[in-house]
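If you scroll down you'll find the structure; I have some questions about it.
For this depiction, one protein chain was excluded, whereas all remaining protein chains were kept in their positions.
For reference, chains read A, B and C in written order, and residue numbers begin at 1 within each chain.
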Amino acid sequence: MSSQYGEKIRLSIFGQSHSPAIGVSIDGLPAGLRLDMEELCAFLKRRSPGQSDISTARAEDDIPEVLSGLVNGKTCGAPLALIIRNTDVRSADYTEIRDIPRPSHADYAAHIKFGGFQDASGGGHFSGRLTAPLCAAGGICVQILRGLGISIGAHILQVGDVRDSSFDAVRVSVDDFEAIRRNALPVLRPEAGESMRLHILDAKEKGDSVGGVIECAAIGLPAGIGDPIFGGMENRIAGIVFGIPGVKGIEFGSGFAGAGQRGSENNDQFYMEGKEVRTRTNNSGGILGGITNGMPVIFRAAFKATPSIGIEQESIRLSRAENAVLQVKGRHDPCIVPRAVPCVEAAAAIAIYDAYLSR
Amino acid sequence: MSSQYGEKIRLSIFGQSHSPAIGVSIDGLPAGLRLDMEELCAFLKRRSPGQSDISTARAEDDIPEVLSGLVNGKTCGAPLALIIRNTDVRSADYTEIRDIPRPSHADYAAHIKFGGFQDASGGGHFSGRLTAPLCAAGGICVQILRGLGISIGAHILQVGDVRDSSFDAVRVSVDDFEAIRRNALPVLRPEAGESMRLHILDAKEKGDSVGGVIECAAIGLPAGIGDPIFGGMENRIAGIVFGIPGVKGIEFGSGFAGAGQRGSENNDQFYMEGKEVRTRTNNSGGILGGITNGMPVIFRAAFKATPSIGIEQESIRLSRAENAVLQVKGRHDPCIVPRAVPCVEAAAAIAIYDAYLSR
Amino acid sequence: MSSQYGEKIRLSIFGQSHSPAIGVSIDGLPAGLRLDMEELCAFLKRRSPGQSDISTARAEDDIPEVLSGLVNGKTCGAPLALIIRNTDVRSADYTEIRDIPRPSHADYAAHIKFGGFQDASGGGHFSGRLTAPLCAAGGICVQILRGLGISIGAHILQVGDVRDSSFDAVRVSVDDFEAIRRNALPVLRPEAGESMRLHILDAKEKGDSVGGVIECAAIGLPAGIGDPIFGGMENRIAGIVFGIPGVKGIEFGSGFAGAGQRGSENNDQFYMEGKEVRTRTNNSGGILGGITNGMPVIFRAAFKATPSIGIEQESIRLSRAENAVLQVKGRHDPCIVPRAVPCVEAAAAIAIYDAYLSR
Partner (left out) sequence: MSSQYGEKIRLSIFGQSHSPAIGVSIDGLPAGLRLDMEELCAFLKRRSPGQSDISTARAEDDIPEVLSGLVNGKTCGAPLALIIRNTDVRSADYTEIRDIPRPSHADYAAHIKFGGFQDASGGGHFSGRLTAPLCAAGGICVQILRGLGISIGAHILQVGDVRDSSFDAVRVSVDDFEAIRRNALPVLRPEAGESMRLHILDAKEKGDSVGGVIECAAIGLPAGIGDPIFGGMENRIAGIVFGIPGVKGIEFGSGFAGAGQRGSENNDQFYMEGKEVRTRTNNSGGILGGITNGMPVIFRAAFKATPSIGIEQESIRLSRAENAVLQVKGRHDPCIVPRAVPCVEAAAAIAIYDAYLSR
């Protein structure tokens, strides 16, 4: 299934970049949970375009309309469905790419898969716009998780070659998450954020784009969440995070760097802190055998540079099976990473809450 | 579900390290496919322990017994179930770890999840031994995929700080896969393999262990395999590869390195090679929007160092909630990476064949 | 999952009787299929209320708004989502039943399940109104199936003690389906329909209600659709038909009557009709071992009488755990069976198309 995720709660995402609306239905939410719609809108606002000089000029309010599942502000046990209208749509920008696929974009693969019937406008179902309903679902899970003592935060770890500090994998706290959100860009060190902004602007001026890495932490999870083998927290989180357009890698704990280390370096030794079981280090990213161990869950997602760039590129003309030259028009983010931060948080929240309910 | 994977074919893996048998049932295989059991045994042999000075001394033949689903050597449409008996079992080695969990192993998480009722012997259901049925299922898919013109190969890209060459992401071929399998260790450059062997032996002598990175390629896939959003090839492959114990990261194409690049560098420009659509580079790892584009699918999996080491470590005594010291006994691989190479191929084969059937 | 159905296509239904909208997302529809919205509206019209003296006075147009998945009238491979606004809502009618559950309605079970947070208005998520999105999804499948040469038709077989003729299980044809739809009530014999109407009016006058049986046939299915054991056509069809409120039984072919027969009577003997394999009788309802055999698929669904009746009934007051007396107000169908006929066709169409795609 392309648009469904979850075991105990079950998301079903729908919409295209330029369809009348995009939305999500969430089945399996417990009844009686109060949702704060204002907070949800604020969460969605964090991924909204058009807020600064480093994001796309497409401006949409992204106010979700709840169609079902809520009664007097509380979940009623029926699927919670919400939609977001697509208002600022300019399909004319996409005429050419129906025939000349953008390099490293989904255009060509979608053309083959759907036999030319795909919605090419704005990337259709493959558009980053589909992360809006993902964020809506995730923003709901964030609120529910907070009631369970579980908090999730993410920051930009890297843009181009500019790096922020990493989370302290053992002691990362809600204070860190709050500090991140007070900064102009979601980073731990504001000066790293300013360098990132300049790096992005430089790419933008050249009609180019940049990628980056987002680091995410979940704290307050009890030990024992997740399942062995294919039901592990890594499988679950990867299974949703790769649903965010542009993600090409994910690692947990020490990840790829840890692969170069010895067991004696990488192992996280246990100790008692009062009555609590803790580990001295957290190279496991809080997950052992697919199951949480009570330490912070830490992962990083690698985003490729936005494939839509203003620079002329080689491509092909599908209708004539010949080489062609493409210069992408339309409005695009020079770097999606800042706006992807709440998306990663949302994805993590959904995966974690689903695993929590499946425990 | 912890032990099930797949959409169109559906694996169900069972067993513990020291249970009477381990096995797998595969539902959804088309009828009429001939299986070469000798080839399957040879495939399983590649992950078998006890074959060299760098793997565990546990020696088992791992000959699968097919219980159902085959008639006269061909699939009959009914689930194909096979089991492998556990013969060389020494449960006595694991008495202590029931109470003192091994750092960075699943012991503690499993203890919490299963309330102390988990099978602790040999890691139980969390043991690397469970990759034997995964390999059996994957080895079957490898044979079927070959009939469809699709080949899969993997090699050790890194052990500790020793690196093999990477696949040529554009031109990787079956010749490369065959060359890898002729080497003592599965690598592209034999001299890298020899350095890896020495690196592993060095760790072994010190009672330590090492991790590594495996790179895998699938060639011959047509464009159009995979689904958008949560059904993408990345989600599908990650969803099974993280089922291999010890995997802590996965990246596709240029992955984390690509995240540091600009769009103009990382984009794969299209061109026609005769009647075939190809890309100049393959930083996308053959996947765009979750869907294959006809170029080789390339990914890398990061394995942490085997957590079982002979060196004394800090841990806790669960029964008394107090600190403790642990020295792991039992037979362990100083590096599981060499034996994990066919496991990664198997996982890729299953994910790809399942996506192929779901197209 | 409560609101999801399907293996290859995947429905996700949402909404409550009095929520802002009800709707459905359908994932997995092939791309490039043309939908006739006018025909879909006509299909939905068949289940619409307010059309005669034997249905509820609630009048809604039930015009679906397609939010996604269609481009220029053709499916584009993305999930097709559509919603229907709830317009004629009078929640005030339902104040009392929050505390005094209606006998044989879902009120009490929902109250326990959702801890009192369920949407009680109009039956909430349990309302027959939720069959509107089911019909919308089914109406789409009906159109697609017709392109594959598969037709589905249903009629009222029984209301109270009035019976229509049964389908000729061997020779039922599209002509029968068309004849049924020309009648005032969907029956094979118009005079049976008139007796049913009088029977229903009699119940209505007494503030009572009646149940009935719907018989459904699908013709043109090739042999070989469906899967063994839990994937059988019976399992698949029952799995969706019991999703229609009020259904309490289903039988295929000779069903319960056949259970009283001998093998020599009930067996359907094969013969060749030209190059076609056929059976002399069709007591199997076109399904053998869960798989179609090329004969018409025939099943019957039993609907209980609408539980909402105007007659005074015993019930309980939940807030005080004491006995109470209830007289149901609000607008209700004295018999839902006539309006349920397209719902049964819709359910059959979805199950059959899903099985067809999963073949």
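What to note about this one:
Everything that follows uses one rule, which is that a residue touches a chain if its C-beta (ideal position, glycine included) is under 8 Å from a C-beta of that chain, and two chains touch if they have at least 3 such contacts.
Since the model is a prediction, treat every value here as computed from it, not as a measurement.
Note that of C:Pro30, C:Gly160 or C:Pro190, the residue touching the chain absent from this view is C:Gly160. Mapped onto chain C, the footprint of the missing chain covers residues 1-5, 7, 13, 101, 103-110, 112-113, 125-126, 130, 158, 160-161, 203, 208-213, 222-224, 226-232, 234-235, 238-240, 242-243, 245, 247-256, 258-272, 275, 277, 279-280, 283-285, 287-294, 300, 302-309, 311, 313-316, 321-323, 359. Touching the omitted chain from chain B are residues 1-4, 10, 12-16, 19-23, 25, 27-28, 31-32, 65-71, 74-81, 83, 110, 113-119, 124-125.
By definition in this document, only the chains that are shown with their structure count from here on.
Central chain by Cα centroid: A, whose mean Cα position is closest to the mean of all protein Cα atoms.
Centre-to-centre, using mean CA coordinates, chain A is 26 Å away from chain B. Rounded to a whole number, the gap between the C-alpha centres of chain A and chain C is 39 angstrom. Taken residue by residue, chain A touches two or more other chains at 1-4, 13, 110, 113, 125, whereas all remaining positions touch fewer.
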